[in-house]
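Excluded from the complex is one protein chain; the other protein chains are retained at their positions.
Residue numbering begins at 1 within each chain, and the chains themselves are lettered A, B and C in the order written.
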Amino acid sequence: MDLSVNVGGLRLKNPLILASGTAGYGVELLPFMDLNRLGGIVVKGLYPYPREGNPPPRVWETPCGLLNAIGLQGIGMEKFAREILPGLSKLDTAIFINACGEEDEEYVEVVKYFSSFDGVAGIELNLSCPNVREGGNCPALWPEWSYRIVKASREVTDKPIIAKLSPNTGSLVEVASACKEAGADAVSLVNTYLGMAVDFRTRRSRLSTLFAGLSGPAIKPLALRAVYMVASSVDIDVIGIGGITRGEDLLEFLLVGARAVQIGSITLREPSAGIRILEEAVQLLKEEGYNSFKEIIGRFEIV
Amino acid sequence: MDLSVNVGGLRLKNPLILASGTAGYGVELLPFMDLNRLGGIVVKGLYPYPREGNPPPRVWETPCGLLNAIGLQGIGMEKFAREILPGLSKLDTAIFINACGEEDEEYVEVVKYFSSFDGVAGIELNLSCPNVREGGNCPALWPEWSYRIVKASREVTDKPIIAKLSPNTGSLVEVASACKEAGADAVSLVNTYLGMAVDFRTRRSRLSTLFAGLSGPAIKPLALRAVYMVASSVDIDVIGIGGITRGEDLLEFLLVGARAVQIGSITLREPSAGIRILEEAVQLLKEEGYNSFKEIIGRFEIV
Amino acid sequence: MKEVWGKVEENREIAPGYFALKLEGDFPPSKPGQFAMLSPASALDPFLRRPFGIAGQGPGWIRFIYKVVGRGTALLSRLKPGESISLISPLGKGFSQVEGTSLLVAGGTGIAPILYLASVLERFVLLYGAKNSEELLVEEVKRTIGEKHRIVYVTEDGSFGERGLLTEHIPEGNFSIAFVAGPYPMMKEFAGNYRGRAQFSFEARMGCGFGACYSCVVKVKKGGEEKYVRSCVEGPVFDGEEVVWI
Partner (left out) sequence: MKEVWGKVEENREIAPGYFALKLEGDFPPSKPGQFAMLSPASALDPFLRRPFGIAGQGPGWIRFIYKVVGRGTALLSRLKPGESISLISPLGKGFSQVEGTSLLVAGGTGIAPILYLASVLERFVLLYGAKNSEELLVEEVKRTIGEKHRIVYVTEDGSFGERGLLTEHIPEGNFSIAFVAGPYPMMKEFAGNYRGRAQFSFEARMGCGFGACYSCVVKVKKGGEEKYVRSCVEGPVFDGEEVVWI
């Protein structure tokens, strides 16, 4: 069985990647599984500087999902590079940076900084965090804004660039096209859906913010469609994200055109979920007579 | 305890309305509860003519939700008026028509037809069914299209007009504004979210259609935000819809600005859910020392 | 039809993956061919109830036979005696009552409504097929209908009874009607091979089970016209003449 997939110019040992934001800096999961078995890990979002994040409460459980408003608390790129990346780089799995910025220049600064690290397989541009700007605004809602950041990032790195997209726009396909035009090697989608939770007793938000981002199995049907929309209409590699909890979910994302997937919220519930999901997917593929993940990518048929 | 609410120029005995599409023509629920206890019932969507709907399979369960692609099968306005409305009209609850059309003129035809029936409290314009046009298109994705249908409907009826809106647009607030400008008395939101379910074994959709509409508790956090967005920025009465399964959910929608709510998917699981949810909400209100539903409407506070 | 609670008296694996669930409670009376919607979870996931053909009912009890095929039935199978479960019952139209000798035809879990029917009929021949002897619920059949009726067992691998497809072993006889329950392909094949009057029990994917959502439609011919009708209300049992096989 050939588990490898090709995405954004990279060959991954398998299509299962841990999504940014639910796997810490990777090391938090070492007690629970052999990270070498994963296709890749996207570490927590990094700014050029340490960042405090939003006040608590930062998380609220919803039916089959969770709302988060972490707000990209983080140790900053230099401390990460000094204290954590050297260890991560020794793993036999693809390590992806998740680059963030308040200003466009900050994204570029992070991209440039990590371009020289051999241990970094690629850079995901976090164009889509809904918890750091007023009203959930983010670059990935706007084709032009996304284009600008990807383009400027492209100019400072030869590493694969993955633009992480938001579902909270009526222009998803246009944003993906803009990222391709600007030189992105792949897009990953979806980031979280803007949602809200309130307490009728206190008459206030359940979180410290007004809006928050919904993830988890609740959103899977929506994410699957978003991935299909982009994969079927834009000529760019897609990494599927959204509510994957089982091997079958992984295969469904590949079927509609994703070349790899990221798992997020399920890791919070079940830290070793990545290995289980991968094993389940391999078993299902075998049962159906496939010899590789690649054989199923984009093979969805409209009746 | 005063349970009544005012919405779209109507006084409802309480804020709990059964949503269109999950309560049949109302009569299907007679074995399970006393419909007189409800604030209102919106019957299944009606075209001027009988309609076949989409082929099966039409439904697929998802985590805490369901995708449907019914496609507005229905008996048509005349048969409904002849065989069902007379009985419904005898109930002591507000009966709402859900008017549909392939062409704009068909909406207007249904609105006009029911304008003369005393037993009809109001007319909900179904601008937002995602299962009847190519790729999930519908009037409620577009402010202009919505305006045209509401405006033309306004000209043929004095009954309250409720425009049912879609969350599948980047222009939700603009659509709501357009409906107000065109003379709608209220908006109801959200209709279902466009989603997808596939079977990796057959490589085909789980439904007879490519896309389908997601409803159920899974979408509640998204719907709550959509209702807040419209209620807080457009001067029109809002009826909140989306994943309500408990009394507390109902109160949350009122808190962020809805003047009434509709319950949908939960009725399929628990046909008498409407009564339970209403009772739970009344109990919670009492516990917190409120004397009416009206006292909590729009009382959400941003920290 | 009513929302009622039942207390689990028995929930036993009677064959690999097949369970018999017996509930105690005050259930409205049903007739063979009708079904119930069972709620596998008290939490919100899985969200929908599941339809199951009633396998038997008497004073204070109701019984089902189900196969674990997904998340809902897996949860059901973990129910323990003494626990409670919500059901809506009875739903749909049952089999017609017809004079004379009936041919009962069951494939797989289609045996559930057929056993209920057999328990109230005087004269019948049973044709019952499954993949192999493990999935053929012979003990269930014997317990319910005893030894005095002719039974033709069929397994695909020949591990019990006749070998092959059920539709290759339709017994000869002067049957006033055939009552058929099982997978769609089997029923379609049977309909193609059998000339007499027949009623078919459909297993459509359902939303509510009581007519509110229009999910479970089946195409039928009525008055010269083909149309979708709700199998939960106008079925799940349909006359062979009206079914449009696809």
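Please note the rule applied: contacts are C-beta pairs under 8 Å (C-beta built on N, C-alpha and C of every residue); 3 or more make two chains touch, one makes a residue touch a chain.
Small disclaimer: the values here were computed from a predicted structure and weren't measured.
Q: Who does the absent chain touch among those shown?
A: A, B, C
Q: Could you tell which one of A:Q73, A:T202 or A:S233 touches the chain left off the display?
A: A:Q73
Q: One chain is left out of this view; which of A:G9, A:P56 or A:P86 touches it in the full complex?
A: Reading the full complex, the residue touching the unseen chain is A:P56.
Q: For the full complex, which residue in A:F32, A:F117 or A:W145 touches the chain that was left out?
A: A:F32
Q: Spell out, residue by residue, where the missing chain touches chain C.
A: The list for chain C reads 41-46, 71, 75, 80.
Q: Using the document's contact rule, name the residues of chain A that touch the chain not shown here.
A: 21-24, 28-29, 31-32, 44, 52-53, 55-66, 68, 70, 73, 216-217, 245, 265, 267-272
Q: Across the whole complex, list the residues on chain B that are touched by the chain not included here.
A: 63-64
Note that only the chains that are shown with their structure count from here on.
Q: Going by the touch rule set out above, what shape does the chain contact graph take here: line, ring, star, complete or other?
A: complete
Q: How many angstrom between the C-alpha centroids of chain B and chain A?
A: From the centre of chain A to the centre of chain B is 34 Å.
Q: Rounded to the nearest whole Å, what is the centre-to-centre distance of chain A and chain C, using the mean of the C-alpha atoms as each centre?
A: Centre separation, chain A to chain C: 46 Å.
Q: By residue number and range, which residues of chain A touch two or more other chains?
A: As it turns out, chain A has residues touching two or more other chains at 63-64, 217.
Q: Using the touch rule from the top of the page, what residues of chain C touch 2 or more other chains?
A: In chain C, the residues touching two or more other chains are 44-45.
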